[in-house]
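Take a look at the structure set out below.
For this depiction, one protein chain was excluded, whereas all remaining protein chains were kept in their positions.
Chain naming follows the written order as A, B, C, D and E, and within any one chain the residues start at number 1.
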Amino acid sequence: MAVSCLLEIEPSQSFDGFCLVKEVKQEKTKKGDPYLNITVAKKHKLVVCKLWNNGFGGRTIEELLTIFTNGAMVHLIGDASEYNGQVQMTISSFRLAEKGEVDIREFIEAAPESVESMETEIRAFIDEIKIPILHQITSELFEENKKYFMHHVAAVKMHHNFKSGLAYHTLSLLRIAKNICDQYGEAVNRSKMYAALTLHDMGKIIEMTRDYTAPEYTLFGQFLGHIQIVNQMIDRKLVAIRNDRSVSIEEVTVVYELMNIISSHHGPLSNGWGSTAEPITLEAHLCHMIDNIDAKINMISKTTVDMQEGEIQKIWGLGKIYKPPAH
Amino acid sequence: MAVSCLLEIEPSQSFDGFCLVKEVKQEKTKKGDPYLNITVAKKHKLVVCKLWNNGFGGRTIEELLTIFTNGAMVHLIGDASEYNGQVQMTISSFRLAEKGEVDIREFIEAAPESVESMETEIRAFIDEIKIPILHQITSELFEENKKYFMHHVAAVKMHHNFKSGLAYHTLSLLRIAKNICDQYGEAVNRSKMYAALTLHDMGKIIEMTRDYTAPEYTLFGQFLGHIQIVNQMIDRKLVAIRNDRSVSIEEVTVVYELMNIISSHHGPLSNGWGSTAEPITLEAHLCHMIDNIDAKINMISKTTVDMQEGEIQKIWGLGKIYKPPAH
Amino acid sequence: MAVSCLLEIEPSQSFDGFCLVKEVKQEKTKKGDPYLNITVAKKHKLVVCKLWNNGFGGRTIEELLTIFTNGAMVHLIGDASEYNGQVQMTISSFRLAEKGEVDIREFIEAAPESVESMETEIRAFIDEIKIPILHQITSELFEENKKYFMHHVAAVKMHHNFKSGLAYHTLSLLRIAKNICDQYGEAVNRSKMYAALTLHDMGKIIEMTRDYTAPEYTLFGQFLGHIQIVNQMIDRKLVAIRNDRSVSIEEVTVVYELMNIISSHHGPLSNGWGSTAEPITLEAHLCHMIDNIDAKINMISKTTVDMQEGEIQKIWGLGKIYKPPAH
Amino acid sequence: MAVSCLLEIEPSQSFDGFCLVKEVKQEKTKKGDPYLNITVAKKHKLVVCKLWNNGFGGRTIEELLTIFTNGAMVHLIGDASEYNGQVQMTISSFRLAEKGEVDIREFIEAAPESVESMETEIRAFIDEIKIPILHQITSELFEENKKYFMHHVAAVKMHHNFKSGLAYHTLSLLRIAKNICDQYGEAVNRSKMYAALTLHDMGKIIEMTRDYTAPEYTLFGQFLGHIQIVNQMIDRKLVAIRNDRSVSIEEVTVVYELMNIISSHHGPLSNGWGSTAEPITLEAHLCHMIDNIDAKINMISKTTVDMQEGEIQKIWGLGKIYKPPAH
Amino acid sequence: MAVSCLLEIEPSQSFDGFCLVKEVKQEKTKKGDPYLNITVAKKHKLVVCKLWNNGFGGRTIEELLTIFTNGAMVHLIGDASEYNGQVQMTISSFRLAEKGEVDIREFIEAAPESVESMETEIRAFIDEIKIPILHQITSELFEENKKYFMHHVAAVKMHHNFKSGLAYHTLSLLRIAKNICDQYGEAVNRSKMYAALTLHDMGKIIEMTRDYTAPEYTLFGQFLGHIQIVNQMIDRKLVAIRNDRSVSIEEVTVVYELMNIISSHHGPLSNGWGSTAEPITLEAHLCHMIDNIDAKINMISKTTVDMQEGEIQKIWGLGKIYKPPAH
Partner (left out) sequence: MAVSCLLEIEPSQSFDGFCLVKEVKQEKTKKGDPYLNITVAKKHKLVVCKLWNNGFGGRTIEELLTIFTNGAMVHLIGDASEYNGQVQMTISSFRLAEKGEVDIREFIEAAPESVESMETEIRAFIDEIKIPILHQITSELFEENKKYFMHHVAAVKMHHNFKSGLAYHTLSLLRIAKNICDQYGEAVNRSKMYAALTLHDMGKIIEMTRDYTAPEYTLFGQFLGHIQIVNQMIDRKLVAIRNDRSVSIEEVTVVYELMNIISSHHGPLSNGWGSTAEPITLEAHLCHMIDNIDAKINMISKTTVDMQEGEIQKIWGLGKIYKPPAH
């Protein structure tokens, strides 16, 4: 019997169900016959499909390309096989899903917590910022941008590249920071940590397109990078406050200190990972290290979820990772 | 009036009080006159003193060197001046402290928590290790070595180079790990984290001499390093258990996985910091990152305690660090 | 006339003879027809073969995969062509070799000297170790493990990846060391060199599977690496000796010095090649340099044997290599 | 007869003339006698002087320190000798110069061209910027900041660390750029080059204190670095323009492109020299390379001016430099 | 209607015109049918063509390979399609061009200036060399080698890999150098700059084969590299002069200084780019930096010529490059 949920498909099974289209490429066999290479998905699972010209059903390539578009929901019938250790599917029949037939939320990968609860919790962290000008800037930037911020991905390809990944990553860092602040007491400044972590990646809403199915770097993102973009947002906010009221030199200084923490959250300049200033406070060093922890937990968990117990796989940027048996 | 507590001495003041001798060097002026360069301390404060030959009080250099020995408690009278931005003292009168005259504990830098409470807390963490063979090995190694482990320094020069620094550093890592395990749930294996962190630096009790005033690397420490030393301790324990009862292949595997986490806690081999194997589990990556966090908080806090607010200083291995005004 | 020895096959010739199966992969043409990609070998020569579905002879893929298994000896008929500068063969007929029809030893690449003579010569080197505890440990570990040690490969992919490659590599290093000891006299300690070189790669019998046709890294190998594994073997031996008789501190020290030489035989930690301690003796530095010489001679000789005179090829990790005309 | 111009002083001569005080340090002989270490200057020539306590003329150290202050003009009599290959002077008599007695401009190192002519020439370059929004931003930032910009040093220690060094360095780059634009025609965009080069180091007027005798990094400079500071100036200007009139997306884009050129003028991120974004245009690459040329010509010329023909000296960051005989 | 100029071909058009053959590879379909992969060119435009076996027109592969040879001028009829974002052509009809039918100069990429004018201009630069022995050596080497030098490519794959690319690159450097010498006056020695730049890459006429359609490294080139080769040419010239007349030590020194400038024109040894000595003069540093400027302008211009405005592409060794809209 045919499998109807893409998450369960295995080689040599038949499939008869819905999928989300992620990528479509037009190709040719060596004999010159055209075919389509279509990547479909459900949640984190990606499957590459072939639509050979004997399966076009009389349609031209141009017609097919109006059906198979990025983000389209389609119903497919086909047979799965194995190619280079991956499941691959040959499509024998296809049609667009009708409106209301399926719920797209069951197909999109998203953060494991609700947008509402995350927003509430981030706002609670912001309320803990006791340095007024940092509180004002962080709060205003969050409220003004939350519409995009709460849904954005955190990366094009790497860790947290899913819907609301940016908010979820930000919240995870705030939680780690809370514990470190609780543990180390006055050695770490809680207000600066919360302000810097809330804002550290906010520039990504401009650095990347606002499309959580297939985000790309924008031109502005490539000109400046997300660190300079968020520093610009902070600076514009500082200018606006100064238009309203007088701002003391101590206040300006702490805002620049905030920009330094954000500027250096990719580590020292010498590693070449894109910090825009050297870290010169404990909070700046911590921000970089906490960012690393959450990123790595996410990258490794994401890979091992599909691995067998006892298996070893390579993860780009991390090397081999072993999935131990459950204990 | 003369200052009697070394922690309070400033240039151009007189001093009349007790100090602990940390280092003694015999030198000569350009004219060929002998003098002593004596470093004395109270807690974390170090002051370099000069004893010129007009202050020898009729004693020969040889006699002086029987008074000024490492670890001796002496009473000094002298005048403080400034040299290259540091306080320096010229000794005009000196004598050995008499037995019972001062309490040496007021002069030694030590962890900010009591040995007893730290021991209790570490033992509680060990009790949370749910994988029996990891619990047994960790518990036995801790109990057998706690006599040294609880008092040892964690470093010759860098972070946590104070009495019970090793236990305090170990406990700090366990506390961070607890919070991360609480936050990330099943993604992180709590038992492996607690076992690995409890043991990760235990090899230092052999790598460095058991002297918390002026520790040095031992020959064995230089032959193998503390990672291989503790792995050897774990392996000998595994062999001992196997002499008592049969040990399953799964048990051996998890012990080797523990040794991998410890082997790689200095990060990937490519950084050249002395890991003895690549990290290949999430726990191995986490152990390295948590170790870094505690080390940096300690290094930066230790430096900034004596800095002025608003000042910037260089810390070896970290670059410039700024001490912000209190907020 | 068809060629019957795989070592002599050239493009556009026919082949009719025996081969050893090294690797089998199931693939599909773009039209979806299944075929097999079979790598066969004789000694160091590897040839990739295609078995198209018109050559299956009525068998299913499943049946074929019971015939073409790693290590199987098969008789093939086929035609050689050239693909990307390599010989490639299309199989037209095939069968399993019958028992006794061919001698597998003519098909396996192995060290150029006999296991017996190598074993005798290594044992003679061990007898030259004049420091009793080093002699005892080395001799016992060699005798206990020689069953595996004498047949093991020395690498998964790189130099000495052939049967008895580990023993042959070990012996080659001992011979170079002998000459250096003869030349430099007392500057180099012969006993330590012979003990360290005999043992330096012995951990590979656990780091890699005991299969000289297609060895792989074991899980234990990935947890600890061959250096820590052999140091563990040495340490267990030391513990065993100490159970028998009292061992002096000088004896323990020289055993730890031996472990340091082995720990550092991949060079300084900073190169990131997997040493587990810094080299701190002349013997430790020498062990690394001699290891390098033998590895490079083997890698270059192995590549140039199939090159034309005057040709230049790239070798991974070494760059371009030129094969000069014979002089 | 005594030399009266510091530029001509040689070991074993007497000196009787005016100098500018650059640095004063209070020190002690090993016998404990106080003395002053005073660095005096005329133009680029620096001479270290000793004022021993037998030359204090009855004044206390405190009184002396009110005479010898940074930037003071003093009249000295003394004898020059040689110490470690450098001229050193022992002061026998000293007094403050009286008002009007000497012209301080003869003692300060400054750019070899007049501020007026440089300003005119830079403005002429700005007038060549044909992209209106780049012209407006560059022109306004130049006019608003020229009061500081035209007198500022370009570095704390390295190349162009003299009065108006920043303007002179900027102008030199513009001149090189002009020739490259003339030579390569349309391949290089002249407007972007002129705008980027005029502004590239303008952030230094905030990164360093406005003191051309002994400049230091400011706190803001250390928080953000001169690249982010000037990008902030440009962004604030863009916001101001947008408050005045509507700005097209093409205009915003070219302003961001300008910020990218400036962001990357220290080269690719991977070199760790402090670029804040990758160079992604030809102009960005050129800006970095031209900056390098002028910096190196200045560093080498500055060193070789005091070297003998045929001599070789080390320059920090460049290695050995040979001064050839004049040809 | 079919396109007749290869520079204008687009996917889905027909082609009927002449091309230059750059590379021919014999391949096989998965079914085992032979076909040819032929790369043809006009100027900088390269198009990959497929000649399937149904288009062989009855010829054997061997016959086809006598028609399609590197450098042959052929007339092709075919259809263009798109493959991986590149134009690809299927050949339906082909023949060799007849003698005189086309002018090969319209098909070869070459420097944008005439050989005659470049030769005249280079000679004018040489005439500006005022140090007699440098003038003599440079002039003689230029005149003796100009036959090859004026037509040679400057690289196998990278910048200036076109006919007379070597002369054009050399001339471009001389022009930049002239402007720098004009701007910086006596700080830079014009004679040494002109001599070094004229000769710096002359060794390439031996390092690479004298074929501007498909140059390759020669064996001698790989043994010594172009820097050692031209230094050898200079040395032989020096020996020849010394056979004619007496040469002063100052003359020999300046010739060695010239060889140092050339030896170090790939930058400091530490970058590993093939300099054969450290740069130790200003001229040596400049020569390296000017070489870089011209190389990068050429590499980037060459890539962007075929890019759309607003597009971003990766260039090997430079990273992403953005092509801005024309301003």
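Annotations for the structure displayed:
Just so we're on the same page, a contact is a pair of C-beta atoms (placed from the backbone, for glycine too) under 8 Å apart; a residue touches a chain by one contact, two chains touch by 3 or more.
Worth saying up front: this structure is predicted, and the values here are computed from it rather than measured.
Considering the entire complex, the omitted chain makes contact with B, C, D, E. Among C:Q86, C:N292 or C:Q308, the one in contact with the hidden chain is C:N292.
Touching the chain that is not shown, out of C:L6, C:M73 or C:I131: C:I131 (per the contact rule at the top). Here the missing chain is touched by one residue of C:A97, C:V156 or C:I180, and it is C:I180. Residues 130-131, 172, 175-176, 179-180, 183-184, 187-189, 191-192, 250, 254, 257, 268, 278-282, 285-286, 289-290, 292-293, 296-297, 300-301, 304, 312, 318-322, 324-325, 327 of chain C touch the missing chain (whole complex, contact as defined above). Even with one chain removed from view, chain B keeps its contact list with that chain: residues 26-28, 30-32, 219, 222. In the full complex, chain D touches the omitted chain through residues 29-30, 35, 52, 81, 83, 90, 310, 312, 320, 322.
We adopt the following convention: only the chains that are shown with their structure count from here on.
For the copy pair chain A and chain B, the superposing rotation over Cα atoms measures out at 180 degrees to the nearest 5. Centres computed as Cα averages put chain B at a distance of 44 Å from chain D.
Chain centres here are Cα means. That of chain C falls 61 Å from that of chain D. Residue positions of chain C touching 2 or more other chains: 30, 219, 222. Arrangement of the chains shown, judged by which pairs touch: an irregular graph that fits none of the line, ring, star or complete shapes.
Working note: touching chain pairs come out as A-B, A-C, A-D, A-E, B-C, B-D, C-E, D-E.
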